[in-house]
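A single protein chain has been omitted; all remaining protein chains appear in their positions.
Naming follows writing order (A, B and C), and every chain is counted from residue 1.
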Amino acid sequence: MKLAISASLNYRLGDPVDLMLQIEAAALPDQRVIRASLDVGRPEHFARQPAQDGIGERVWLRAGGMLHARYSALVEVDRPAVDVRTLPAVPLHRLPADAVAYLNESRYCPSNKFHAFVDRRFGDGEGGEKIARMRDWIESRFTYVAGTSTAETGALDSFVERRGVCRDYAHVLIALARAAHIPARMASAYAPDVSPQDFHAVAEVFLDGGWHPLDATGMSRGSEIARICVGRDAADVSFLTAYRDIGFVDQTVKVERVKGIEPSS
Amino acid sequence: MKLAISASLNYRLGDPVDLMLQIEAAALPDQRVIRASLDVGRPEHFARQPAQDGIGERVWLRAGGMLHARYSALVEVDRPAVDVRTLPAVPLHRLPADAVAYLNESRYCPSNKFHAFVDRRFGDGEGGEKIARMRDWIESRFTYVAGTSTAETGALDSFVERRGVCRDYAHVLIALARAAHIPARMASAYAPDVSPQDFHAVAEVFLDGGWHPLDATGMSRGSEIARICVGRDAADVSFLTAYRDIGFVDQTVKVERVKGIEPSS
Amino acid sequence: MKLAISASLNYRLGDPVDLMLQIEAAALPDQRVIRASLDVGRPEHFARQPAQDGIGERVWLRAGGMLHARYSALVEVDRPAVDVRTLPAVPLHRLPADAVAYLNESRYCPSNKFHAFVDRRFGDGEGGEKIARMRDWIESRFTYVAGTSTAETGALDSFVERRGVCRDYAHVLIALARAAHIPARMASAYAPDVSPQDFHAVAEVFLDGGWHPLDATGMSRGSEIARICVGRDAADVSFLTAYRDIGFVDQTVKVERVKGIEPSS
Partner (left out) sequence: MKLAISASLNYRLGDPVDLMLQIEAAALPDQRVIRASLDVGRPEHFARQPAQDGIGERVWLRAGGMLHARYSALVEVDRPAVDVRTLPAVPLHRLPADAVAYLNESRYCPSNKFHAFVDRRFGDGEGGEKIARMRDWIESRFTYVAGTSTAETGALDSFVERRGVCRDYAHVLIALARAAHIPARMASAYAPDVSPQDFHAVAEVFLDGGWHPLDATGMSRGSEIARICVGRDAADVSFLTAYRDIGFVDQTVKVERVKGIEPSS
């Protein structure tokens, strides 16, 4: 499946400020970047580096005045649709070293608080079957309400308030998975069918030796998203980090399935 | 300088449970492990893997009944005493990729909350000089009070309460450093002169291209500690993580400077 | 029903300190204090005043050295066992002025967070029937675990952690009731059958024109408790408030049903 992606960010910067952008679809075995362009105007400097876990890249800028960032890409996603219920958990002592940090509590996912709930509500399940039930539980009990969460809202708040946006759904699923001792992280992504169209975020769980995206909002399928980057929670996968206050002007994201033959040039 | 280290942990496990131990001094260029032994009895399984950032190792166990873990080591620390005040900060876009995650807020260090305080109180400083003033500020205003913090206590609480133990001092310094856009992480360590003797924790800041330990309690010097492992905050560097409730029995830590010639055999 | 009550508190005070005691069973129409004695030694000063909502009394002391407080009482509780399910809620605009503050969020009961959960889980109920289902829901899903909560633990934590002691059970019930726009407060009380014996705390809800105690732990019945005082949450009904740090030595509470004829002298 191919996705045509475009994103536009306009911010008022004023004096020169350091910025970190994470808005490009990552080049990965299961998502091929056919073509991509990023235009950020003429910053004072511009640097790239691998993002967390080597998935995707961070772009560092220093710029003043206005930021007009334009990104467009054509990405072929070739990720099989996996029924997560069939995937076994990996015994803790056989987890790869890199996955272990994703068992720990993080800023927005204080997973240790959820042990009793997870034991009682999902205690009789195993591996992917348990994860799938957690995801379904969240989707059926939560209400997607734009504008209800802030930069302070964590999984504890969302669990109690039973509402939020994609990041909040993902935080709760991550917290529940970790409370069941299954590594879980957050992926930012481009996904079609997300309404309203925006940068999207999903949980990823480590099962059967690999990472599997899972969307608790039900708006996207893991086999149809183009991941940007990953991290412990929203603190790591921000699409734009400014190292001083800046002013939002506007921002658009568009993701469409491309049908038919891709033009050759 | 050589440190003779011993640690003993006794816990009641009951049914077999997965455990992760992080109690061994790491083998690093600036701390040579002359000899070491770890005895954890006869667990069902035992596995080693690199710990976070490749510093030190995690030991995974599965064991039941009682855990009697004994560790002893002789470690030569050869880390120059650095005056952190002389070290420049690394411009954000030149930070190594691995250091960038340590700019982000974490479970116990919600650094974004501290921007205004850091700007106003330490805004006129630069790099290591600013960090040194933060450290001194904490040491002079906080009171070390054993038993005042719990697994819930984060830098926000400690900043307001002005008291805590080594982890709390480290959390506040880490949060302040990150709020000044300087990467900071937590290191667990063995240190002489810590009273009462126990596993110790210090902050590490990334300045002048490298990581530098800094103890806001004033109880240890960076040139005299043997690091065990590192992470974003206390959530990552726990010396013993049990993946189910277990019972504490007792625990001792002993760290002594070794004087004179080391016996050759 | 008569309750023989005794309580003993021993604390190390050091230099003279102000203390507020709330440990005496209140004299109320539905609980008659047949006899009572309070011995607090020889404080520097001693004053009584009505406690919150005019229920019970606060005792102010200023004392140094050791505090040995002894309270004993015989209290006849004559409160009918009410089936809370039969009680209608009072329309908001007909609530007495004093009850309205108990609709608001308080330190340990941030009730506004629970609206969505209450609407979805208990939205189809009314008045006392809804309250009874909330109580049953808590009792069936929570585990009573001594020592798991601290002075920081609020209803949000307990709701997620699904465990706690009597204060935590009461906080969650209060938060849920307020989220359904039914006034709820906390009562401290002496109750038989509480195990281990200690000062007890229950929720009280305002239904059908009056306040009705309700114990989410299931350990006591509203018709069998002797109330000490009431307030918004644990912050108001502490049995001993010291206006400086003091040292706990020991404390005992004993509450027994008195059978047979009360001796005449």
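In the analysis below, contacts are C-beta pairs under 8 Å (C-beta built on N, C-alpha and C of every residue); 3 or more make two chains touch, one makes a residue touch a chain.
What you see is a predicted model; the values in this text were computed from it and never measured.
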item: Listed residues C:34, C:66 or C:100, member touching the removed chain; value: C:100
item: Selected residue (touches chain absent from view) among B:161, B:193 or B:208; value: B:161
item: Touch residues of chain C, complete complex, unshown partner; value: 18, 20, 45, 47, 49-52, 58, 60-62, 91-94, 96-97, 100-101, 104-107, 110, 112, 151, 181, 231-232, 235-236, 243
item: Chain B residues touching the omitted chain (full complex); value: 113-117, 120, 141, 143, 156-157, 159-163
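We adopt the following convention: only the chains that are shown with their structure count from here on.
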item: Rotation angle superposing chain A onto its copy chain B by C-alpha atoms, nearest 5 degrees; value: 180
item: Cα-centroid distance, chain A relative to chain B, in whole angstrom; value: 30
item: Per-residue multi-chain contacts in chain B, two or more chains; value: none
